[in-house]
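Heads up, one of the protein chains got dropped from this complex, but the rest are sitting where they should.
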Amino acid sequence: MNKKGIFDILEIGIYMFFVIVVSVFIFLAAFKYLNEKIDTTNLEISLLTKRLTYSDSCLAYKDSARVHQGTIDLAKLNFNTLTNCFSKESLGYVVTVTDIAGNVLKSASNLNARQEAYLPICKNVKGYHCIKKKNLVQYYDGNETKTGFVTVEVINLVG
Amino acid sequence: MLDKKGDFGFPFYFFPAVTLLVLTLVFFGIIFFVVEIGKSPNLVIRSESYQDSSKLITVLNSHTKVQQSGVNLTISELISLASEDQNYKDELTSEIKFLLDKLPRIQVGETLADVIIATPASTRETIKEGHWILEIKTNNESFLNIGETQTLANNYLEQLIFIPLSDGNLAEVKLYLNCFACKAEDIDFIA
Partner (left out) sequence: MNKKGIFLPLFVFLVIFILTVLVFVIKNTESKKEDLVGLKAITLGKLYDETEKAMLYLDLSGKYSADKATKILADNGGFRADNRCERTQTDLVEQESYVIWNTCPVINPNLEFVEQLKDEIGLYKNNYKSSYRKTNFQAEFGITRQEYLPPVDIPEGVEDIYNYMYTQAIINSNINSIEHNEEEIILTFSDILYPVENSEGSVLILTPKVKVIPTDFTVYSELYSSIQDNCINKNITECKNHLEETYSSIDVSNQDNLIKIKLPAQNTTIKLAFYIDKRIPIYEGNNNNQNLFI
């Protein structure tokens, strides 16, 4: 190769370098925009809680007149009802009802074996996001309606 | 660039061009990756916009210790009774306060205490937490206000309902969170 040839290769190399740098830059900018992370965990747990407490096919208490939305029938709080109410492969949840003093009245879940094992150590398990929410709620204990709390704990496979 | 004939203009365009390129990449890099121009701040609906009224409905349906004809009255019914007989106002206040204390609370972070200089510890404790406020109006006039509002605080998660009183009039009942410098994530958590 003569001197001109070396300079030509160098020239092409430098230009290619600039082109690659700029191309990568544009690609990263576009990729970042198109793959914007959408965190819907909070929204999902709110909707789940609403579904659980508002729907007759879930936990809502129904008397001779109507379905009382926002009132949990303790008799309905079991694995079967939860599974029929809402099931998603990657999402498991635990529902606990306590009285106004905080004493646990009843608890049920739709967790599979893996979710049950991971839930207590969720923070340390990669790819899982757990969230717990507590709400004031009415519950029916078979005799009368009282005020207490419902805690919904969700384990969600995100990655 | 440099060929047999030579390019004596090379230093005059190469370095400025590269400098301009670098500056361009830095400038647009700030726009795309620091300012995040492509980020949609409101893409997912925030809890402040849920307009969820479940807490207020639960409070109003809660039974109290006050009885009438051997039956415990709910908060709604006690509001009606207190509007006719002011002697029941104190009991109504204490029943509602009990329930408001049970609603989820948030803690404003330590950074707030750092920002506020020379704030007594007791005051710092008060302004650290958001407070739930319940307001009742009858005949468009204030009937009862329960909960402490804070100066410069904002109101969040407002819930409103009109309930009937036994005399046929309406009572306007409003529940909201009053909080100073609350973060959106904290509001999300208790919504």
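Each chain gets a letter, A and B, in the order it is written, and its residues are counted from 1.
We adopt the following convention: a residue touches a chain if its C-beta (ideal position, glycine included) is under 8 Å from a C-beta of that chain, and two chains touch if they have at least 3 such contacts.
None of the values given here were measured: they were computed from a predicted structure.
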{"item": "Residue numbers in chain A that touch the chain omitted from display", "value": "11, 15, 18-19, 22, 26, 29-30, 33, 38, 40, 43, 46-47, 50, 54, 63-66, 69-70"}
{"item": "Absent-chain interface as seen on chain B, which is shown", "value": "1, 3, 5, 7, 9-10, 12-14, 17-18, 20-21, 24-25, 28, 31, 37-38, 40-45, 48-54, 57, 60-61, 69, 76-77, 80, 160-166, 168-170"}
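Throughout what follows, only the chains that are shown with their structure count from here on.
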{"item": "Chain A and chain B, separation of their C-alpha mean positions in angstrom", "value": "22"}
{"item": "Chain A contact footprint on chain B (complex, rising order)", "value": "1-4, 18, 21, 25, 28-29, 32-33, 36, 38-40, 43-45, 47, 50, 52, 54-55, 57-59, 61-63, 99, 102-104, 188-189, 191"}
{"item": "In the complex with chain B, residue positions of chain A that touch it", "value": "4, 7, 11, 18, 21-22, 25, 28-29, 32-33, 36, 38-40, 42-43, 46, 50, 53, 70-71, 100, 133-138, 144-147, 149"}
